[in-house]
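With one protein chain removed, the remaining protein chains of the complex are shown where they sit.
Here is subunit A:
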Amino acid sequence: MGRTRRRSRRRTLDARRARTAYLMLLPAIAFFVLFTYLPIGNLLTTSAHSGPRADEFTGLGNYTRAFTDPAVRHAFGITVLFAVATTVGALVLGLALALLLNRPLRGRVVFRALLLVPYLTSVAIVGLLWRNILDPELGVLNRLLAALDLPTQQWLITHPLATIIGVMLWQHTGYAMVLFLAGLQGIPEVYHEAATVDGAGPARRFRHVTLPLLAPTTLFVSIISVITGLQAFGQAYIITDGGPAAATDLYVFHVFNVAFEARDFGYSSALSFLLVVVILAFTVVQLRYGRRGEVRY
């Protein structure tokens, strides 16, 4: 008798606490429904329509159009190249700098800060600054080269994609470096000591101790970097305007123009959705292959 009463009291208490929980969650539920799930539903609906008001139903028409659109294929190709190149670059440079900073050097914190500074800047600053530096006629780099009697450059015209890859690396390498540094500091010293005792030199210790133990960090940095690279927009919008001759027509920049210049919301919605699918596919593949490289000692 007493026990059932206690149990029912407990039940009402649980119910009251559940109600409190729901009340406190209400703003969050409303937010994620209204600003994430509803927009994605709308995106899918819009992507099945065409016309200036996106009100003519075309089914999968926009998607089939995307697969045969040479401009989209070109934009997609250079964007994958951009994402892969910036990822490989950030992995190599970030790890190299982290290895240097992981040594007992004076001023490590200062160097870490200086190397991270570009990551704090807005893409607006990055874009305007590098457009100025690299400008063939008025840019400071060519004025400097001319003053030193060295040949001048026209990289924004001769190697536009490689140039914005470099600018992207300038901004994002510090982020990879900080993550690698944290990863390196998480490797217990005993593994290196044990390998040294077993007669492994620095190169073999790096190959067989450091790299395998860093695998989770490497995996994470490469996933984030690919995702960031596939979504790059400001570099094309600010520095190159997608040119010359669409050489830097990055995918999101292309979609932006289809939506807000051509005002084709149906087609641009389909293009947006396709990139999400690609991003998820990249992530799944990286997770699958990356996990293989992980070890536990």
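Here is the rule we go by: contacts are C-beta pairs under 8 Å (C-beta built on N, C-alpha and C of every residue); 3 or more make two chains touch, one makes a residue touch a chain; residues count from 1.
We take it that contacts and distances are computed from a predicted model.
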| query | Missing chain's UniProt protein name, "ABC transporter permease", "Multisubunit potassium/proton antiporter, PhaD subunit", "Extracellular solute-binding protein" or "PadR family transcriptional regulator"? | reply | "ABC transporter permease"
| request: Spell out the interface residues on subunit A facing the chain that's missing from view. | output: 14, 17-18, 20-22, 24-25, 27-29, 31-32, 35-40, 42-43, 46, 97, 100-101, 103-105, 109, 111-118, 120-125, 127-130, 132-133, 138, 140, 143-144, 147, 170, 174-175, 178-179, 182-183, 217, 220, 224, 227, 231, 233-234, 237-238, 252, 255-256, 259-260, 265, 268-269, 272-273, 275-276, 279-280, 283
